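Note sheet for the following structure.
All protein chains but one are shown in place.
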């Protein structure tokens, strides 16, 4: 069996914003024909509970978060032929329309980049230990987990 | 039946490069939770024919290109709940690792953004009238179309 | 009628565009191709590769049977390779 080449993987948990162009440039290269980026954005309205959101604070379990994301990236790498992965997740206080998460995957062929990026996001949503609390003038509410996120992972089984 | 809201759609054919951050920022907004970007990159090696690529020139059928991309975006919009689409395709001379194409889709929910972006790329590959010619010191070769691109569209039928 | 050619078809025919007056007996794309083939061998060498030829009438994909008139813009090109 052909051994897969080692690929560059970057995983960052940070408060500061990220630059999608910079991240895309890092993923570009001679062997790469396709890059798929996912960017999660803070919404200004909680549709399930009909609440305005003024801000959101993200908490995480330092150490375990990185380990869980590494596991997900490794599974993705074993499943698809890809040339690089970057995952950046912000923590701390964020405002509506702020960027929360970046998942970028490069590959020779586009479908591998699409599937791998989609896979990483689906599992990150259900496995990586982050918790959001949404705030407005009247209340502070820990976001309920979404059953549809568990459903989403079933397409990869 | 609920009428779908009109969404912002930007389609550009241009020689100059694009900035993925700028494009992502345009797609961000209060109603958007997810953005999926596809970026196509010029490869430095033609694996099918075992040739180095020094440069590539993209030709297109002005007018028809825009119409075909509009049709694809419209189909995508009818099929998924999305909040914005940007398609930028470069033409003229490009070098290895240059960006060729950007497809960005925003949506409330991530799977719609993933599927819509993937759909637009698959159909753009088989319908939008662009042609690539690859150049190196010894030869100039019009790129053969790829049967796997036709195959890729079948998943949407 | 305007006829446009792209990619290697343009190079084989030696022009990217030409204006022709559509003869009365040419009613569809197949007949147009027959007409062009009779003009010179450059056309023949291109149109023999029927499977590799895509056609558009007024910037919309069409087939060999599509009806045409003298006001139409026709385009012949190979399968697309963008993206």
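Each chain gets a letter, A, B and C, in the order it is written, and its residues are counted from 1.
Operating definition for what follows: a contact is a pair of C-beta atoms (placed from the backbone, for glycine too) under 8 Å apart; a residue touches a chain by one contact, two chains touch by 3 or more.
Given the structure is predicted, the values throughout are model-derived calculations rather than measurements.
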Can you pull out the displayed chains that the omitted chain is in contact with? A
For the chain that's not shown, point to the residue among A:12, A:108 or A:132 touching it. A:132
Going by the touch rule given at the top, which residues of subunit A touch the chain that is not shown? 40, 58-61, 63-64, 67, 89, 100-101, 121, 124-133, 142-146
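The rule is simple: only the chains that are shown with their structure count from here on.
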Roughly how many whole angstrom separate the Cα centroids of subunit B and subunit C? 27
Intercentroid distance (Cα basis), subunit B paired with subunit A, Å: 22
Two or more partner chains touched - positions in subunit C: none
Two or more other chains are touched by the subunit B residues 40, 121
